[in-house]
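Excerpt of the complex: some chains, original placement.
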Amino acid sequence: MRILFLGDVVGNLGVEMVSKYLPILKRDYKPQVTIVNGENSTSFGRGINKKVYKQIMSAGTDVITLGNHAWNNEEIFDFIDDTKKLVRPLNYPGKDVPGSGYTIINVNNKKLAVVNLQGRIFIDPIDDPFQKIDELISEIKKEADAIFVDFHAETTSEKKAMGMYLDGQISAIVGTHTHVQTNDDQILKNGTAFISDVGMCGPFDSVLGMKYENIIHRFITQRPTRFEVEEKGRGIVSGCVIDLRDDGTARSIEKILIDPNHPYKG
Amino acid sequence: MRILFLGDVVGNLGVEMVSKYLPILKRDYKPQVTIVNGENSTSFGRGINKKVYKQIMSAGTDVITLGNHAWNNEEIFDFIDDTKKLVRPLNYPGKDVPGSGYTIINVNNKKLAVVNLQGRIFIDPIDDPFQKIDELISEIKKEADAIFVDFHAETTSEKKAMGMYLDGQISAIVGTHTHVQTNDDQILKNGTAFISDVGMCGPFDSVLGMKYENIIHRFITQRPTRFEVEEKGRGIVSGCVIDLRDDGTARSIEKILIDPNHPYKG
């Protein structure tokens, strides 16, 4: 099974980049399943709405994952419970969290569980991701032939620790949230594909997708600053392609990076 | 001018890897100046001491930079004031901070300023790195032909913001501290070389250089856990090579990564 994954789609330019390159990537890589993180896909870079959900899906996406910005646009409550294609972080607390933290889909007569999990270091104190993923794996491991985790977290330590913790139990764990791709894609010792962060899809000449002038103003003044998504200029597409063997272990993980310095060669 | 930079050296295995590969890298890349971050180079992974300082220097290093762990081994106070080759973060507060935040060295009849700067997001609230680097640049820009900054910081946002803030004013800014190499090496619009993090030199099968069992135990229990440097197994060497033009702008930045998946080909 081949999985194509793209990281945090940021703003209009992010949606445009995905709309443009996802069909090309699918044509060239021929993944059986495509997953995209959409936690920043509204025009203001926070949360998702029905319109961009449809845009990302119609570009060829099978499942959209989210992150700490999942709830920043209230429109999500209108449709998150109606779709099995939109997955929010598993470990938000409480029994009535809208949506689901995972979905199981059919891929080539195999069942693939797509899980969204969120870290806690320097983010919100939600439920323990180690406990919750343990419980979920116990629950679904008979049903699912392979488990893919989008681990939305800030620090390299929490990400690598989670990777090594889950190594051998799941097929792949890929990081999102920092919006910068790391160069540590690898198959861990027991067969799980891992990368700390795949990076984002959005404006290249920006700070994490936002206009750099605003971000710098905030750092320099420490006074409230309205952050705005960069809408102009050059774009970036970041992600990875993972190949699984029939037994669910990972054969390979390959980074995808399309930006002004890395034009797509196809 | 060609600069070779290696990221945070962690523990004995890190020092070994540098001792082994630095001569080879210098032979092959022929840098005129070599800079290594040594903030984790003691056997316990925190701070530096005279012995490892000498080991890293004798491997062919010209300047050693540090970071938030600079002060974790008190032995540093014995020699930091006696050497111009060891640079601690510029923006520690107070007027009597031991050592210096930068050094200016002669490279090919040019003067290169090597600066160590530290971020504040999710690290200690030291003096404002934006203010301090502004002041330093004003002070040294006549004297220095080129300025290289090792920006030791946690978040991708603070790093990219600092990069774009300094773009055009300095020759290069490379990140350290997360111990994971990022894949965003680039020449910014106004000619400054940038990468969010070059990654570490140390044990590969570890969490940031530490034994993963301890780190996982800490995440799972949230109880105090003694962290130990991983001393066994495979190693990793991470860094970059930067080429500067005569006018101090950057021509290129190239990542260096030597690990089990990327054996050195020379």
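To keep things simple, chains are lettered A and B as they appear, and every chain counts its residues starting from 1.
Note that in this section a contact is a pair of C-beta atoms (placed from the backbone, for glycine too) under 8 Å apart; a residue touches a chain by one contact, two chains touch by 3 or more.
Because the structure is predicted, anything quoted here is derived from the model rather than measured.
Engineer: Please give the number of copies in the complete assembly; 2 of them are in place here.
Structural biologist: Shown in place are 2; the entire complex has 4 copies.
To be clear about the criterion, only the chains that are shown with their structure count from here on.
Engineer: If you average the CA atoms of chain A and of chain B, how many Å lie between those two points?
Structural biologist: The mean C-alpha positions of chain A and chain B differ by 29 Å.
Engineer: For the complex, give me every residue of chain A touching chain B.
Structural biologist: Residue list for chain A touching chain B: 122, 128, 130-131, 154-158, 160-162, 164-165, 178-184, 186, 189, 196, 199, 205, 207-208, 212, 215-216, 219-220, 255, 257, 261.
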